[in-house]
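Each remark here refers to the structure printed beneath this line.
The complex appears here without one of its protein chains, the remainder shown in place.
== subunit A ==
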């Protein structure tokens, strides 16, 4: 006997939701989300069929990253949480819904994109994500120029990310423009996408630490949807050297002792140079890649080169300024 209502339109489907609520064991929260047109089908597709050993093996993929101890520990915690929730579900105990969306904060080149890509693959390997790819977007990919354009662009990005990770770099810039800005619309649309495609993708928002804190405070729905915070601190000098060695090794090069000495000095200088933004691991990688090019032109002068020489980066490869 719903009465006629002058003030707002109540749809028949909404009464049906309440009837169903009355006759089943639906929780009030679920009834409310269905009243606002959202559906969730959690329980059914929570699927992590994993042995503990296999999981440890997957987690060990992070070991190749230099430093980042805090981040590695957090990721371990996340997997432990997921695993134990699954065990509790099997034991018919109460479980929290899995919310795996994350906030990454840290300066440029501290490994945010790298870790996001790794996490996507790790989630795929343990069955939490179907494809495990990474879709990297920024403000321009989400925000449109006219009304309706933003929703469309954001939706498309989410759709591309289904089965994997949607990585939003400099997410803060979405909240920058004030209430009229289309960035806000993109945030709303993202939140909606997170509801609509529950468990089908993981959103990671990244940026500088303070900006991310501000970003989360601009919409009351965000903090609980992004419960996982990973902070990426700047690398120490010794970590940067280790990253240099590792990068060289990946390309099948090694650093001569005098090369390592000069590399250390260059990094120290860059760390002290406050006038330019230091790009952490990226700076080091660029140095190595530049040195590889210099080594090639140095060796090209000679008629004969040994295998050993082909593999070695020397001090002079780092010394001169870029000539190209």
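Here, a residue touches a chain if its C-beta (ideal position, glycine included) is under 8 Å from a C-beta of that chain, and two chains touch if they have at least 3 such contacts; residues count from 1.
Criterion: contacts and distances are computed from a predicted model.
Asks: When one chain of this assembly is omitted, its UniProt record names it as which of these: "GTP-binding protein EngB required for normal cell division", "tRNA threonylcarbamoyladenosine biosynthesis protein TsaB", "3-oxoadipate CoA-transferase subunit B" or "3-isopropylmalate dehydratase large subunit"?
Replies: "GTP-binding protein EngB required for normal cell division"
Asks: Pick from A:229, A:266 or A:290: which residue touches the chain that isn't shown?
Replies: Of all options in A:229, A:266 or A:290, contact with the hidden chain holds for A:229.
Asks: Of the residues in subunit A, which ones touch the absent chain?
Replies: That gives, for subunit A, the contact residues 2-3, 5-8, 10, 14-15, 18-19, 21-22, 25-33, 35-36, 38, 70, 74, 77-78, 179, 184, 195, 213, 216-221, 223-224, 227-231.
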